[in-house]
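Please read through the structure below; I'll follow up with questions.
Removed from the display is one protein chain of the complex; every other protein chain stays in position.
Entry: chain A
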Amino acid sequence: MNLTLRVWRQSGPTDAGRMVTYRVEDVSPDMSFLEMLDVLNERLILEGDDPIAFDHDCREGICGMCGMVINGVAHGEQRATTTCQLHMRHFEDGATITIEPWRAAPFPVVKDLVVDRSAFDRIIQAGGFVSVPAGSAPDAHSIPVRKEDADSAFDAATCIGCGACVAACPNGSASLFTAAKITHLSLLPQGQPERVSRAKAMVDQMDAEGFGGCTNTGECTAVCPKGIPLDTIAQMNSDYLKANTK
């Protein structure tokens, strides 16, 4: 496959940045999107150019490090797929592909396609935990959990914090990420003591980071590689309103 790439290049946080066009030839349809970029980067290095910086780690779709907006869609048009698990067979030979970083004020560009997602860490630090006495692990069956709650909590817990929801949201909202983390804990018995204070702390931190508000467009859940459902946001709203009406 031969492709034309239009990639966002930005040498550092203060650089204005621009789209640069590259030709990539002899791409195997079995390559992942990141491997295709690796091929281009090897050539750029040989030619004495600066390789395109992008985040990646496990390349198995479970770590949440990779992510870029491909042809206007976070992680590309293949549903429920991270960029590292997106394969070149989903593209046409001779296609032009536009690649941009996540765009949000709380996710400043570090370099090229790499953005700083520390804002997510601070939302987690605000309340995305349960305070339990450390010690030996309790027996797995000592606290009963309803099967439905366990399933829903697990669905929410599959969030890998990649930030695609923010990138896709027309408002630059982090509601799906924050809601997934809140729902994951608020459905389980261990999360109950801090349930209400957690929702308030995490939502307030989300606001403080400068993320936009949710308008329920559903763009986030459509691009989420883990398919986190929109009703986690209803759960977050419910917990948050309880925190503010008590």
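The definition used in the following text is that contacts are C-beta pairs under 8 Å (C-beta built on N, C-alpha and C of every residue); 3 or more make two chains touch, one makes a residue touch a chain; residues count from 1.
The working rule: contacts and distances are computed from a predicted model.
Per its UniProt entry, the chain excluded from the display bears the name "Succinate dehydrogenase cytochrome b subunit", taken from "Anti-sigma regulatory factor", "Osmoprotectant transport system permease protein", "Succinate dehydrogenase cytochrome b subunit" or "Maltokinase". Considering the full assembly, A:103 is the residue among A:9, A:43, A:59 or A:103 that touches the omitted chain. In the complete complex, the residue from A:3, A:160 or A:214 that touches the missing chain is A:214. Chain A meets the missing chain through residues 6, 8, 19, 69, 71-73, 77, 98, 100, 103-106, 152, 168, 170-173, 203-204, 206-207, 210-219, 221-223, 229-231, 233-241, 244.
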